[in-house]
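Complex shown without one protein chain; remaining protein chains in place.
Then we have chain A:
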Amino acid sequence: MYIFQNALKNVVRNKGRNILIGIIIFAIITTTVITLGINNTANGIIDDYKTRFGSEVTITPDMQKIMKSGTSLTPRITIEQRKEFSQSKYIKEYKLTANAGISGENIKAVDEATGGGSGTTGMVGDKSEFINPTMQLIGNQFDDFQKGIREITDGKMPENDNECIVSKELAELNNLSVGDVIDVTASLFTDDIDVRNVIYTLTITGIYFDGTEEYGMFANPYLNRRNEVLTTFETITNVVQTDENGITVGSRYFLKDPDMLAAFTTELKAKGLNDIFKVTTDENSYNRVVGPVEGLRSVSITFMIIVLILGSIILILLTSIAIRERKYEIGVLRAMGMKKIKVALGLWVEMLTITAICLVIGIGIGSIIAQPVSNVLLEGQIENAQSDIEGGNVPGFVDMSSIGTSDEPISKLDISLGLHTTLQIIGISLMLATIAGLAAIIKITKYEPIKILMERN
């Protein structure tokens, strides 16, 4: 017990020296509080944005490459490939959609009189001709149900192949109810315009109320959303041959982490994705929003590491000098029979006490100035980022992906020291005290202070 008492007394006795050591520790702790606070808050925000932005992959033909190659034909991504891509281990989520213009064999479209095709299949010899689509067969697009704009009023959603749901209007017009079977035709064609008309025979499993806008600009049966027959992706695509066009297929892939983009791209190329395609994430808006925060984070980490290293060196030097001054005192303690380990413990307690005081003041002051410091730094980062964007674009090329996004950069971080950060700071402080204490203890063992007393005789 007396070791602790003596250590506390020593803190007061050697005020001048301890204040000097305290200032260094205080400076280190305060910067740690600020930088760790910024860092951990930034981490939280970045993680949040990473999951929201930048994880959706866009696969688009690279226009520059197409212009260079001179081909007018865009290579296709086959349905098989799209399915294969979705099986990547980098993918968190994916969505395959399909779309086909159809005309009804045994049903009429809403607004059919307004325009559009007759709904009958024209034949010239044994060659099929394009149907005139009056409706759309849509695979795996049920977003409006989630949004609540559409709602199943009768029956249920399609689950298996060749099941579909139709709008109330379409059902009423054709006197359809759940369990009825409809036939619709779509035109498929090869690159040589070899047309093949396929008939989908679909069982109605449900009827939905449709609250969407009926038309776009024109009253037209094909564009009328009441004419959308909703089914599964497989129902539409199962009948399509690899070299056939006519179905619009869409695929959306969401990466587990935007950093996996490169690996995912490599995998896609290995799975046969044509080199013309570029695989991108919505990096631009991610960077615009999160970039400054990332910059702030790396500035603060770098600063913290520098301060920790420099601070530790200064601290070690200071304590070494302090110990040299105190070797006589320690020699006296040893001569009185105090064990080395107790002397060391006393020195460590002294350091811990100084550190604890600095910790309290440091956390207090650090958490007050962390916010303004963060604001100033972040502002600088945003300015940097903006001048980068303005100066960085190749003239003549407007990156389409950045148009229309109105994501403003994050302009304020609400710095708060959570429990996690506080624990980290306490850990670092403990480490500092131990480094300083250890430096002192190593110095003592080297000096053999007990012999110093003999030399003084």
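Here, contacts are C-beta pairs under 8 Å (C-beta built on N, C-alpha and C of every residue); 3 or more make two chains touch, one makes a residue touch a chain; residues count from 1.
To be clear about the criterion, contacts and distances are computed from a predicted model.
Asker: Leaving aside the chains you can see, what is the UniProt protein name of the one that's missing? Options: "Amino acid/amide ABC transporter membrane protein 2 (HAAT family)", "Pyridine nucleotide-disulfide oxidoreductase", "Fe-S cluster assembly protein SufD" or "ATP-binding cassette domain-containing protein".
Answerer: Options "Amino acid/amide ABC transporter membrane protein 2 (HAAT family)", "Pyridine nucleotide-disulfide oxidoreductase", "Fe-S cluster assembly protein SufD" or "ATP-binding cassette domain-containing protein" considered; the missing chain's recorded name is "ATP-binding cassette domain-containing protein".
Asker: Among A:20, A:46 or A:338, exactly one should touch the missing chain; which is it?
Answerer: A:338
Asker: Check each of A:66, A:178, A:357 or A:453 against the chain that is not shown and name the one that touches it.
Answerer: Only one listed residue reaches the unshown chain, and that is A:453.
Asker: Need a quick check: the contact residues on chain A for the chain that isn't drawn.
Answerer: 2, 6, 9, 13-14, 328-329, 331-339, 450-451, 453-454, 456-457
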